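Every protein chain of the complex appears in place save one, which is left out.
And then chain A:
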């Protein structure tokens, strides 16, 4: 039996970055305020002192420029980890990510690889209002050529970056700032995560809760509450939003015959749109009930707490929804 260790999501992210820097001398971290400030969210605190300014690079507010430079450095043999402070600012770097990172391998007929890793703080729930509360997972997951990962657990905070480091293709990591201080236990020997696979986080037989990101702990909490009412929910953490691992969630749906997809992103043209379509295409006859979704309300996220909470699914919403689906 391996022992467990208790750590925060922030500590897990930092352990992974340190390990990557130690493991591979081509790795360097660049981003706004990653060095002297200690990281906007204190994830990289102390790394400048440990690794020096060549490997921990503070960059100006030039998202398109430094993201593109990360892509260029990857083309020329480095393994850059580019931190875009938050996903909200990644919009300024979209051209580099979509027109360069995602296409160079294909346009060059397979000659060029772009092994760049882009880390972005994301998520809703800190009352930061409309411009700072975006859930852009569906945007990124739309683009062939990118590998899009959602870091929904501490285990993945510890290991996904290391998995990404083994990829020859560009990897986008969505990290969730509302979980940074959250402490959880993970196995002491946690390490590299297989970034091609989803994961069953909790087994159940009555319904599949399919989710990612901040939805994972919410669904696990909901599943616990449902257990007390005699409902056994299975929780699927998608983890990799592109290319999707459909085998895992389809197998779950074939077992439970019911599915609810949960995400913070706006409902239309979302990750859940895609999951539901795949279930329709490939597991329709296994269903006992229509698939349902709980998603973000289609509104720019407002500042006040009560309106912000009303904008995204809460644990109680998941519990209520499942009860309705199972005992109509």
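Definition applied: a contact is a pair of C-beta atoms (placed from the backbone, for glycine too) under 8 Å apart; a residue touches a chain by one contact, two chains touch by 3 or more; residues count from 1.
Going forward, contacts and distances are computed from a predicted model.
Asker: One chain is missing here; what is its name in UniProt, given the choices "Pyruvate dehydrogenase E1 component subunit alpha", "FtsX-like permease family protein", "Ferredoxin reductase" or "Sn-glycerol-3-phosphate import ATP-binding protein UgpC"?
Answerer: In UniProt, the chain that is not shown appears as "Pyruvate dehydrogenase E1 component subunit alpha".
Asker: Looking at the full complex, which residue from A:22, A:106 or A:305 touches the chain that isn't shown here?
Answerer: Here the residue in touch with the unshown chain is A:305.
Asker: Touching the hidden chain in the complete assembly: which of A:4, A:62 or A:277 does that?
Answerer: A:62
Asker: Using the touch definition from the top, which of A:33, A:246 or A:317 touches the missing chain?
Answerer: In the complete complex, the chain left out is touched by residue A:33.
Asker: Which residue among A:112, A:130 or A:168 touches the omitted chain?
Answerer: Candidates A:112, A:130 or A:168; residue touching the omitted chain: A:130.
Asker: I need the residue numbers on chain A that touch the omitted chain, in ascending order.
Answerer: Chain A touches the chain not shown through residues 32-33, 36-38, 40, 42, 58, 60-65, 88-89, 91-92, 126-132, 297-300, 302-307, 310-311.
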